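The complex appears here minus one protein chain, its other protein chains still in place.
As written, the chain order gives the labels A, B and C, with residue 1 at the start of each chain.
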Amino acid sequence: MSESSGNIEDPVKIELFRLVLKTRMTEDRIIALYRQGKIVGGVYTGRGVEATTVASALALEKKDYLFPIHRDLGAHLAKGQTILNILLQYLGKGNNLTKGKESGIHFSDRSLNIIGNISHLGAMIPVAVGVALSLKLQKQNSVALNFIGEGGSNIGDFHEGLNFAAVQQLPFVLIIENNQYAYSTPVEKEYRARYLSDRAKGYGIPGYHIDGTDAIKVYQTVKEAVERARSGKGPALIECKSFRMVGHSAHDDAFYVDKELRKKYEKKDPLIKLEKYLLKNNILDHDSVDRIRQEIAEKIEDATEKAIESPLPDPEWAYGAIYASNSDRMAYGD
Amino acid sequence: MSESSGNIEDPVKIELFRLVLKTRMTEDRIIALYRQGKIVGGVYTGRGVEATTVASALALEKKDYLFPIHRDLGAHLAKGQTILNILLQYLGKGNNLTKGKESGIHFSDRSLNIIGNISHLGAMIPVAVGVALSLKLQKQNSVALNFIGEGGSNIGDFHEGLNFAAVQQLPFVLIIENNQYAYSTPVEKEYRARYLSDRAKGYGIPGYHIDGTDAIKVYQTVKEAVERARSGKGPALIECKSFRMVGHSAHDDAFYVDKELRKKYEKKDPLIKLEKYLLKNNILDHDSVDRIRQEIAEKIEDATEKAIESPLPDPEWAYGAIYASNSDRMAYGD
Amino acid sequence: MATSTYLEAINQALFEEMERDESVFLLGEDIGIYGGAFKVTKGLYKAFGGDRVIDTPISESAIIGSAIGAAITGLRPVAEMQFADFITVGFNQLVANAATLYYRHNIPVPMVVRAPSGGGIRGGPFHSRNPEAWFFHQPGLKIVAPATARDAKGLLKSSIRDNNPVIYFEHKYLYRRVKEELPKEEIVVPLGKANISREGDDVTVITYGAMVFECLDAAKKLFEEHDISAQVIDLRTLQPLDMELILQSVQKTSRVVIVHEASLSGGIGAEIAARISEKAFEYLDAPVKRIASLDTPTPFSPILENEFMPNAEKIYNAILEIMKF
Partner (left out) sequence: MATSTYLEAINQALFEEMERDESVFLLGEDIGIYGGAFKVTKGLYKAFGGDRVIDTPISESAIIGSAIGAAITGLRPVAEMQFADFITVGFNQLVANAATLYYRHNIPVPMVVRAPSGGGIRGGPFHSRNPEAWFFHQPGLKIVAPATARDAKGLLKSSIRDNNPVIYFEHKYLYRRVKEELPKEEIVVPLGKANISREGDDVTVITYGAMVFECLDAAKKLFEEHDISAQVIDLRTLQPLDMELILQSVQKTSRVVIVHEASLSGGIGAEIAARISEKAFEYLDAPVKRIASLDTPTPFSPILENEFMPNAEKIYNAILEIMKF
């Protein structure tokens, strides 16, 4: 585990573990539901990148804005989203946050300052930058944090968004989840830079390349970048290197993945790593780990039951308004 | 003048001078025609960047592909375009290369492997990259060279194009004409990188930051990058720093330009600089310079006369075909 | 009352809305000290400072994308495209992101994209576009296209106050050619309401933008020369369309000519014609005729561009043809 993890308090480390575990267990349940044919649409899970998604989101304050993407269930959970809301979404239920209009992981939550993504990779970067601009203009002392895969980092919006954020010195942090594959495509067909964090220099902002399987290291680095951004010093780019331990989505067996690489990263499983660290350093004992696991399992049971029982949308809702009225509750943070 | 200019042969230096002068004089004539109300549409000239545009294009072989943009008349000339064709274009004449369908500087010439730009800045980068891909796949040992302003370098296509070229190690060279303004916008509002060439590292390709007012230095650097690309070693990014000595276009008085900066760069006028160098090193004497000037002046006179006399398009040509037929002469290089 | 050009009217609307509402701010290329390529934002940087008139890098997708972000967190951004043509670079942000957020996530996106559009200025293929139809086919956007100085001002104000993404097409050809007396009182023109620019009984001419004036010229001449009374409808807002007014007029005249400067095929005229043919089928005495630019890019040379675009003469002929049907 990271050398410099000393300055993170134990409760934070425990919370990181709890959330990584919660993410793993929730996704396992979603996969199980998928195999039972209960899920509508596709399922993309974060196995192997949970340390990155969880720790990044946990480094935010409540008022900060989170922009998770398709593999970032851990970030939703770390920002305070409930398992129930997530399951309702995956089951396409009528009482979910989008009233059934949006798919699995694509949803926003005003009460938590989470803004859901559209599928077009990278397209949320300029939007998150715009939120950061708005926060700066409104002197709100808060930060916008967005994720992008190493694959998605090659889309034009990455460039336009990051450059604009840098010019305006906005409170914006971009996390590259470099899990070494974009669907079936290995990094050597995606980019040729040694590190993607090397791109930061081209925008005149700091870039970090860190071990994305190390939750404590991620937490530390992101926290630093977030507080730096909050204090008006501008954006940062953080590349978290990890590995996609499963297929691109639940229907992909990932036959194309490099066997050696997979082996190497099985040893770096973020959950096991964090658990070992906590046990070894007597921050948690086996009993506490079991208790945490038990608590999460119960929550998942409970949420699953509720979600499955929940009603489907009313067909009439398809005709839902495409325009806001002038009496609509407007912005986030209102 | 550049220290290392020794390994460039004198005739090349003279040709550089001739072309920079030709560019300056042709553009001066276009401006004069503009003031007489004879030009259709706007006029963007390259005063101050001619060393970059001319030397870059001159570093190419005939079979190489040139992608000039709005300020690159010098590149057209250096690749072999005639003054007459250029003037016909600016006058919207029917016997120009686009039959009157395209504006001033937007035209292609198959016989010279020049591909004209669309107005959308950066949009030609992926196209030039595709040409480079095609050249590589067809093992043609030639190179595609494209220009972009420092302003245009912030558009998404810059990123997508350069990254793809790097991944595929294509014979592609991108020249950033950093003339320190994008229309009225100074560099500090365009980007925050110290050098734009720093972006090269983020694509894993070499980047150069050079004096773009120094024709010999530009020639040398671009030649090296072009030959490197030709030999299969992949793309390069070359930032040529210069200064836009005039307004954005003929109707812009550039009131917003930093006075100090203007003064500084007046001393770096690429034409004067090159002339002084050639005279001082006895590569040309005053008489030869005058003779060159005289020859160009005559060519411009002649071309202007012919261009003005040329017929306008037939209104029917507006109905020109939007689809190629199967009997059309197809590709460049056929 | 003072005389204002179409361009000045837009400038006034921006000024007044920025004064009225602190959350309104502008972003775009060269809109600050320079006042924009067409000087539409002249003086606003000086009046409101760099935090509310933001010069951006050349990054249309980031301009539109960041306007979305600002809009959903309490501000009312007005983004400028230097030319409407360049909106294609930020297309995805508009159609995938801005347009759908309310339906999908119940998040209002109160933003305006100002897009100087239209031909007749010898701009060639990439400075002459009228791209409204693309956005018409994307549910969730509103589209505005004023023809008069009064509407330019009043519709921009409504656009800024609207809680949805609005694309505001300001016609470059009209910037300095249209001049009107504008009242001192505030002008607010509601979105979604067409205007009858000329009353008439014999034929309905439906149009918008710079073509309003070509239609009025044609109508005048038809009245003088043939005693044909054409009702000219200036749509003003293209989305939502004021079908009510259109259908009323068609029921009265039974003959329709639709005119727009965008290319014919797949233009908004097609939708209007289709709706009229469906909803007023029994009232029609003649086929609905459409007059529009050719189905080609905009050619550069004036001779070619003139041939390419609709004008009063072509409209005049079309109306005559429909009247003879």
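The criterion applied here is as follows: contacts are C-beta pairs under 8 Å (C-beta built on N, C-alpha and C of every residue); 3 or more make two chains touch, one makes a residue touch a chain.
What you see is a predicted model, and the numbers here were worked out from it, not measured in a lab.
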Q) Quick one: which of B:Arg110, B:Arg194, B:Lys264 or B:Lys280 touches the chain that's been left out? A) B:Arg110
**Q.** Touching residue (missing chain; options A:Ala78, A:Leu121 or A:Cys240)
**A.** A:Leu121
Q: Just name the one of B:Ile118, B:Leu279, B:Ile292 or B:Leu312 that touches the chain not displayed here.
A: B:Ile118
**Q.** Hidden-chain contact residue, picked from the options C:Ala13, C:Ala133 or C:Val232
**A.** C:Ala133
Q | Sole residue of C:Pro125, C:Gly192 or C:Gly209 that reaches the chain not shown, by the stated touch rule | A | C:Pro125
Q | Positions on chain C contacted by the hidden chain, ascending | A | 85, 88-89, 91-92, 95-96, 99-100, 103-104, 125-126, 133-134, 136-137, 139-140, 262-263, 265-271, 273-274, 277-279, 281, 284, 286-290, 294-297
**Q.** Absent-chain interface as seen on chain B, which is shown
**A.** 65, 97-99, 101-102, 106-108, 110, 115-116, 118, 120, 123-135, 137-138, 144, 156-157, 160-161, 163-164, 167-168, 320-326, 328, 330-334
(Q) Using the document's contact rule, name the residues of chain A that touch the chain not shown here. (A) 40-41, 92-94, 98, 100-103, 106, 118-123, 151-152, 154-156, 182-185, 189-191, 256, 312-320, 322
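In this section, only the chains that are shown with their structure count from here on.
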Q. Hey, which chain ends up farthest from chain A, C-alpha centres compared?
A. B
Q.
Could you work out how far the Cα centre of chain A sits from that of chain C, in whole Å?
A. 41
**Q.** Geometric centre distance via CA averages, chain B-chain A, whole Å
**A.** 45
Q. Distance-wise, how many Å sit between the C-alpha centres of chain B and chain C, to the nearest whole number?
A. 36
**Q.** Residues of chain B engaged with two or more neighbouring chains
**A.** 154-156, 189-191
Q: Hunt down the residues of chain C that sit against at least two other chains at once, touch-wise.
A: 56-57, 59, 61
